[in-house]
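Of the protein chains in this complex, all but one are displayed in their positions.
Per-chain residue numbering starts at 1, and chain names A and B are given in the order in which the chains are listed.
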Amino acid sequence: MAEYLLPDSLSEATEIIAEHGRALAIVAGGTSAMRCGTCRGKHGRGILCLECPGPRLVSVPNAAFVMGIQRLGLDGVAPANGGLGFGAGLSLSRLQASAPIPALRAAARQVGGPALRNMATVGGNIFERQPYGDVAVVLLALDASLTFAERDGERSQTLAAFYADGAKQGGLLTRIDCAAPDGEVVFLKCGRRRFNSPTVVTVAVCIALDGGKVRRARIALGGAGAHPMRCAAAEELLIGAALDPTSIAAAAAAAADACDPATDVVASEWYRRRMVATYVRRALGEIEQGS
Amino acid sequence: MASEAPKAEALNVVGQPVKLRDLKKHVGGQTSYCDDLRFPRMLHLKMHRSVQPHAKLLAVDTAAAARSEGVVRVLTHADLPGGELWSGLATVGGAGDEPVLASDKVRWKGEAIAAVVARTPEQAEAAAAKVKVRYEPLPAVFDVEEALAAGAPNLIAHWPGNHYIFGDDHAAAQIRLGDVEKALAEADRVVENVYQTSPIEQAPLETIGCVAVPDGDGRYTVHTGSQSLSSTLKSVAAYLGLPANRLRFVSGSVGGGFGGKADLAVEVTATLAAIKTGRPVKYRYTREEEMFASSTRAAWRVYIKDGVMNDGRIVARKVTTYHDSGAYLRMSNYGAMKHSTHWPGPYTVANVWVDVYCVFTNRTPSGAMRGFGIMPASFAIEVQMDRVAKAIGMDPWRLRLLNAYRNGDMRGHHRAVKDAAMIETIQATAKLSEQNLTGDLQSLSSWRQKAG
Partner (left out) sequence: MTAKILSLNVNGRDETILCDGLTTLQEVLRDQLGLLTSVKDGCTQGGCGSCSVLVDGELWLSCLAPVAALAGRAVMTLEGLKQSAGIAAIQQSFIDNSAAQCGFCTPGMILTVKALLDANPEPSHDEILEALSGNLCRCTGYLPIVEAVKDAAARLSGGADAARASEGREG
């Protein structure tokens, strides 16, 4: 049995977090956190359960307290400083309908089916276990930053640093911000079927061209490691180069080399690595074609 | 023998659209499935299952589970009244080999060991997780041919070579027509291949389940989603030592079966629990149990050796099949029989030799699924036909039409073909897929003498 807490303000929410610490789980849409069937993660040996043995980012099931974020006013789209800003509690169907960048709308649209997207939130997607986190991969390519509410104020961290740091749980994510992209952004998802597919790999690229040469490159991968990851080796190869089939092939090969995908029920490590190369090539190719 | 197809207009149902009777209830959400039934004081049963694929059970400690919140009863092998070995076909002549709850040994990962009956499903699951089992792991075997090899660990004493024994003491279900070895020796070419299928879970949307309800007069009503109502009733009666007239089985709408609800799965334990507690007991698989613990379509390995003439005639077909039964028999012998009689497929081959083994391995017991035994045969046969065509450089349409069976031809199991429609089906398919068949192929018919 877990007690449900539904705070009305950020200060109330941060008090709750400070008070209950590790005994508390934050549940936004619940589409990942509630996915435990009847077991709620309490199983020992001898019970067949898909959720219990696997690694989870946070153990919602063992929490004595569950905190909802529905009344914290985190479900808005609030651009700050001319950039893009999203409340952590924004649903993916609203992101799909309202995001100003097509790549973000495309990523939102490819998460699960329509009912799932009505419930799932952008914030929840950031904390999602791999290979999921489709939206997070685009946000990573946009070099987004996260804002966490704390008892004595706010704390900000780039999304890249958050993942490099092991995606630590505990704080209350309130918003996700990024500057308006100064280049082309493309998101591609390799799945098992056309709609509502589990993720094999996802690729998001953000490329700024200057006189035919790449001035800035950000390449983000999902399903390719323990967390969504930036691919520095591939980015470095592109910077200063012309975006052409040769540089694209080199970047794709570098991405496949640098990634560290897992084998699971959706795909093998072998297949994922090849799909990273293929989808990085296709994503960059789309930008090359468009330029 | 009919020489012409009957006219569709003369028939009331064949060829006429017929509406499913329950459509109206379905679209209103009013159809009630087994999982939708509720009874006063109903209890819930959850299972503690083996985490080992093959092991001796040294101890099963249910004390902590029994003390757990909401628990009314814990059942183990000791609670069964004897005669506790069953298999799906035991009541129609097969041999029983599977305990309802494991006694001395477990033979697959997921085998039922102890059942916990509690007031809510959550309480039953939490308590079932507290059952403590001490295992002594035994060497396990996961491949059919390794299981048959000398020195393989034996699963069930009753099946010494790890295979089922068909009537007359045969290790395999056998088909013999003509002289295969002679025909193979005389053939222009021999085309040999091996085919392997994988287990498939039927995955009905409604998982397997039943509710056993004491009627208060020593009788029990069991509401179940089973596809095999009467044989399940007989099995429960046999394994619980009850006269059949103490049991009433009620079926209803089934939320998908596809063969996955043909095996005896939950009814014995649920009825036993209803007897022991005097209360209605519901036992419904979770989605995980459905995926991991219910019978799957089996994995089959099929070796084919065809003798072929350069003009396209297949003169010999020699087949050895290993059906992976998993740890217990269930309906495997029936599936193997169906498989054997399907050879040589919808083709006429004068010399046929088939051996089908039901092999026991430490994998999830397998069972029926859409076209039990037939699907793996058809898969192997049709891929083989393409390979034969390639080997002799013949168009695969021609190869199939030349060898297609016709009325009156002899099948592998010595039955004459009736009502063949293979040639006409291929001809119609060719037309729809804009494949031009030459005149000699277009003039072939299932009803006329064989051309060429």
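Everything below uses one rule, namely that contacts are C-beta pairs under 8 Å (C-beta built on N, C-alpha and C of every residue); 3 or more make two chains touch, one makes a residue touch a chain.
Just so it is clear, the model here is predicted, and its values are computed rather than measured.
Note that of A:Ile16, A:Ile101, A:Met119 or A:Ala262, the residue touching the chain absent from this view is A:Met119.
When the missing chain is restored to the complex, the residue among B:Asp35, B:Glu382 or B:Asp395 that touches it is B:Asp35.
The chain omitted from view is touched by exactly one of A:Glu3, A:Asp210 or A:Asp244, namely A:Glu3.
Annotation: of B:Gly70, B:Gly161, B:Gly178 or B:Gly256, B:Gly256 touches the absent chain (contact as defined above). Although one chain is not shown, part of chain A still touches it, namely residues 1-6, 27, 29-31, 34-35, 37-38, 40, 50, 60-61, 63-66, 68, 70, 93, 112-116, 118-119, 194-196. Residues of chain B in contact with the chain left out of this view: 19-20, 22-33, 35-36, 38, 203-207, 253-258, 286-287.
Just so we're on the same page, only the chains that are shown with their structure count from here on.
Taking the mean of the C-alpha atoms as each chain's centre, chain A and chain B sit 43 Å apart.
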